[in-house]
Every structure is written in C-alpha cells, then in structure tokens.
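A single protein chain has been omitted from the complex, and every remaining protein chain is retained in its original position.
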Amino acid sequence: MSAVRGALLTAEVEIEIPFQDLDPMQIAWHGNYFRYFEAARVKLLRAIRYDYPEMQASGYSWPLIEAHVRFVQALRYGQLIRVVAGLMEWENRLKLHYLVQDAASGKRLTTGYTIQCAIEVQSGELQLVSPPALLERLKGYI
Amino acid sequence: MSAVRGALLTAEVEIEIPFQDLDPMQIAWHGNYFRYFEAARVKLLRAIRYDYPEMQASGYSWPLIEAHVRFVQALRYGQLIRVVAGLMEWENRLKLHYLVQDAASGKRLTTGYTIQCAIEVQSGELQLVSPPALLERLKGYI
Amino acid sequence: MSAVRGALLTAEVEIEIPFQDLDPMQIAWHGNYFRYFEAARVKLLRAIRYDYPEMQASGYSWPLIEAHVRFVQALRYGQLIRVVAGLMEWENRLKLHYLVQDAASGKRLTTGYTIQCAIEVQSGELQLVSPPALLERLKGYI
Partner (left out) sequence: MSAVRGALLTAEVEIEIPFQDLDPMQIAWHGNYFRYFEAARVKLLRAIRYDYPEMQASGYSWPLIEAHVRFVQALRYGQLIRVVAGLMEWENRLKLHYLVQDAASGKRLTTGYTIQCAIEVQSGELQLVSPPALLERLKGYI
C-alpha cells in the first residue's frame, strides 16, 4: 500500500461497482471515482469524530481545493474494490491519499489524492492553519 | 403534446444526452431522467418566479412525494431531446406532467409526472393547501 | 413489509446514505432512489442467477418501461436504510416492488415499483412473453 505509505492514519472500505456507474465501454465512468474516494474519506474522518455533522458543528466547512486521480486499470461491473484513504497532511490543510485495489487479488487499480482547506462558515474566511477543532481530534495520533 | 394537455402553464428545454448518462446497454440509465425532468421544471418555476432561491425565501421547501416515469423509447448518445413540463395541479400540491420528445422528429420518447407538497421550513409542517407564496405567483394564469 | 406482500421472492440490501446524494435541503435528491432500488434488484436477480452478465449471455436486455416512487419520508446524511425488492410479475414482464425502511426503526420511508420488458438483442424485438432464460430460473420458486 505504498500509495498511502507515511499516512498518520488510514481507513478502508469495500465497494462493489454498481451497474449505473458503468459507461458504454463497460468500465466505471471516471467521475464516479470521487464517490469511492469519499466513502473511504468519510470512514477516516469518522474515526477521528470529524465527519460532516461535526465539521458543521465546529463552524468550519472543508471544500476541496485540489484533486488528482491516476487510473491504472479500469473497474468492471460487480468488481469488489478496497479503497484505502490515508491522512498525509493536517496542519494547514487536509491532504489524503487514496489507493483502490481489487479486493480479491490486491492488485493496484487507482491512486489519487484530495486536498481540502478549512473555511470559517460565519466569516467565509479561508484558514491558513487548520482550526483546533481538527487538531485536537488528531492529538492521540501525532 | 397530449401528455401535458390541460396544463395551466408549460415550459420546455432542449437537452443533449451526454456520454456519462449512458449505461453499458448504450442507453440513458433510467435514474438520469429526473435530471431531464428537473431542467424543465426549473424553467417553468422560473417563469412564475418561484425557483429554489425564491421557495427558500418564501419559507417553504417542496420535496417530491411521488414520481412516475413511462419509458417509451430509449435515449441514445448525443440525441437531442425536448422536455416539456406542464403544470397540472397547484391548489393543494404541485403536480407537473412531463413529455420527452426527440427534438428532430417530435417522436414521443418518455412521459412522466412528479408531485410535490409544501413544507413550512420553520415548523416542519406539511401544508395541505398550497401557501400564498405559490398561489399569488399563479394569479395571472388562473 | 406490506409493500412487497405477495412477492414470489424477495431480497434486501442495506445502504448508508452518502454525502454526495444529498441536495441543499439536506435530503437525498430524488433521482438517487433508483440507485437504491437497483442495488436490491441486482441482489434479487443474482439469487436466481440472472444478473446483467447472465441477461446478456441469454441474448436479452431488460430495459425499464415504467417506474414509480412514493416518497414517504426524506432520507438524511448517514442514515442506514434497508431496501427490500420483491418479485411481483414475471410471466410477461418483470415487475418488482420496493420498500425502503429505516434500518434501525423499521419505519417505512419509501415505496416504489419498476417494470421491465425483455428485448431480444439480435432482432431488437420486444418480447410479449418472458423468455425461457428467465422462466427456467424461476422454476424452483413458482
């Protein structure tokens, strides 16, 4: 799992590729990969009790500012994939790496990353340092 | 356009079926039809100045309580469709009929309807009669 | 589970409502319900070994010709739902009923149905009687 090597924290989910995610080439249309990444990211954020409801309660939203995907091998109907998310940066922004593997063989199918920044909801101001709401939740891991 | 005959008001949009809406059978996956209906419904609601922002400002949300689709003929890649929305009921709930035609031939491809009810956002209460915010906007048409 | 009462066969799946399915009203956008129905339908079709790959191998496709949804109560972020699909008709067409329940309370949230007809892929001809490929798979249940 070199794609998430060095992660402070990892989380993984298994997803079966559904019919409606496929395009006429019989492979998962690329826009759907963000659904798969999101599932693993949510699992990781829940592990530190900082999922969407808690983000909202903390007064911050965390929109994506950058995303990257490297498609190594196409995903097929009914294929069971394992999506691993790893937390790589947290002090000034939230950077997660993703690894998609075939659940059966462990073969690497996709890698990617996303970067999010905190915005204080009330002021609309972008935060250049991650708010305590996030950092306190990571204390046990750092 | 018998599918919307008797409508108080109609609106139409043209949409080209995009690649990512197709499934491996090379036809638009059925869940996407609500995107097409929505585009025509929004156009109709804008004509009476009661689009989402105005609904929100009026203190009501209008969730769907029922939807129906009859798929007459499949939609193909790049096909240009005309979606007509017609307002059929408004006094107690919002019922719209939809007709999807091939834009070039006028051939009927899909019909359907949606029913929405007003919910007062503050109290969360379902309204059995449509609020004045809607009825006033329809005065010129009734 | 009256919504699927009388079904020849039922299947169920559990789904957690993901963030990207929500709209600005904080509820699952209605077009996503067909994803939930599809998951339960696929499980049912697999139980009789007639999932998409087997449909294709049998020489038939089964496009939807009708769909209906009754939205009883909105779905929220992170809510765990149980989707039950029940096979109601099979001799001339495939009709399934769906019931969406809150997994924790069992409360009924949504009901619906879909109707599919067989089309012989090679000739493109609509079948007025279900092909043996389906009926043979149901022998043990009828």
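As written, the chains take the letters A, B and C, and residue 1 is the first residue of each chain.
We take it that a contact is a pair of C-beta atoms (placed from the backbone, for glycine too) under 8 Å apart; a residue touches a chain by one contact, two chains touch by 3 or more.
Note that the structure is predicted; figures quoted are calculated from it, not measured.
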Chains in view touching the one left out: A, B, C
Contacting the left-out chain in the complete assembly, out of B:L8, B:A39, B:A103 or B:L138: B:A39
Residue of A:M25, A:L80 or A:V129 in touch with the missing chain, whole complex considered: A:M25
Missing-partner contacts on chain B, residue numbers: 18-20, 34-35, 38-39, 42, 51-53, 77-78
Hidden partner chain, residues of chain A it touches: 24-25, 27, 30-35, 38, 52, 61, 63-71, 74
Contacts of chain C with the absent chain, listed as residue ranges: 19-20, 22-24, 26, 29, 31, 77
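What we mean here is this: only the chains that are shown with their structure count from here on.
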Degree value of the rotation bringing chain A onto chain B, based on Cα positions, nearest 5: 180
Greatest separation from chain C - chain, by CA centre: A
Chain at the geometric heart of the assembly (C-alpha centres): C
Same or different residue numbers at the chain A/chain C copy interface, by half rule: same
Chain centre separation (chain B, chain C; CA means) in Å: 24
Inter-chain centre distance, chain A versus chain B - centres from mean C-alpha coordinates, in Å: 34
Length of the line joining the C-alpha centres of chain A and chain C, rounded to whole Å: 30
Interface hub residues of chain C, defined as touching at least two other chains: 34-35, 38, 52
